[in-house]
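Showing subunit A:
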Amino acid sequence: MIEDLTVSHGAIKAIDAISFSVAKGTLAAVIGSNGAGKTTLMRTLSGLKDASSGRATWMDHNLLHGKPEHHVRNGVSHVSEGKSVIAQLTVEENLDLGALWRRDRNEAKSTKDEVFQLFPRLEERRTQLADTLSGGERQMLAIGRAYMSRPQLLLLDEPSLGLAPLVVEQIFQSIRTIVDTMGVTVVLVEQNAMGALKVADYGVVLNLGVVAARGKASDLIADPAVRAAYLGY
Partner candidate 1 sequence: MNKLLEVFLIGISAASIYSLMAISMVLVWRSTRVVNFAQAGMALLSAYIGYELVSRTGNFWIALPLAMILGAAFSAFIEFFLMRTLLKHSSQGAIAAIAPIIATLGLLGVIRATIGFIWGHYDRQIEAPLSKVGFKIGENTIAMSPMSLFVLLFVIGLVIIVTIVFQKTNIGLALRASAYAPEIAQLAGIRVSGIRTLGWAIAGASGAAAGILQTVNGTGAISPESLEFSLLLVFGFIAAVIGGLESLPGAVLGAIILGMVLAVVQIYISGTLVFIVAFLLLLTVLILRPQGFLGTKAGRRA
Partner candidate 2 sequence: MTASAVLAVAALTVTTVPAQAFNPRSNEPGITATTIKLGITSPLTGIAAPGYNKIPGAMKAYFDYVNANGGVNGRKITLVSKDDQYIPTTAVAKANELILRDKVFALVGTLGTASTKALTSSTQLSRRGIPSLFVNTGWSGFADKKAYPTTFAILPSYQMEAKIIAKFVKDKYAGKKIALIYQDDDFGRDALAGFKTAGLAFDLAIPYASGAQALPATGAGWITRLKAAAPDVTVMFGVSSATTALLGAAAQGGWVGKTQFILGSVGGDATTIANTSRALVPLLTGAKGLSFAPAPTDSSDEYIKLFQTIYAAAQPSQTFDNNVVAGMSNAFLAVQAIKAAGPKLTRKGLINAIETKGATLANPFLTPLGYSTTSHVGATGYWFGTYNSAGALTPDGGKYTVYTTDSGTGPVVESTYKRPAMPAKGL
């Protein structure tokens, strides 16, 4: 639930009074071209950046107050742009990192098994340095790491960046699985608008910091204006 959210870089408003809301247990895609304010939105929601005004809440939790680690502990995980893994740690260490703050070790272990189920490739490479992974594997690891904290809301920033189309497809499918089978709500930020809208339930189109369009993903795909401006045909 986001209302009138405004975020500035110095004098420049990166996001100007945007509002939209996402239903629980659905996948929402936020699309828009470079500089539309997508990443700023994500960083604000996860606590990495301060908002100038407005409100952003998830259930009862105020997303504009507190540091990222605070949000994580309240069920909001963020996978930042550009394969957010730590290259110097092993695959398993990266995953463990996501659950370090959790008290219940057994539950953390079972979560790890879930991740390995979702991404079997990670289990094969559990002792390797994250540095040695391919781009797609890194993205899986990043999502897996975020999932390790058992989030209710998962914020994904451009998971498709720099990946081959086939791999993108696979990642999007996994995200869908996370939403469908595990009941996690996902906000997916994407430049790859078509791919994102195809798997999403709901879509928001950002343009230069303001909401240009929003609605059911299938409706947006059908909307000629959106098609022309963002989907490229």
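With respect to how the candidates were assembled, all candidates are chains of the complex that A comes from, given by their letters.
Definition applied: contacts are C-beta pairs under 8 Å (C-beta built on N, C-alpha and C of every residue); 3 or more make two chains touch, one makes a residue touch a chain; residues count from 1.
Bear in mind that the values here come from a model prediction, so they are computed numbers and not experimental data.
Visitor: Just to confirm the interface: in this complex, subunit A touches which of 1 or 2?
Guide: 1
Visitor: Taking the touch rule as given, give the residues of subunit A at its contact with candidate 1 in the complex, in rising order.
Guide: 46, 48, 67-69, 72-73, 77-80, 84-89, 93, 96-98, 100-101, 129, 131, 145-146, 148-149
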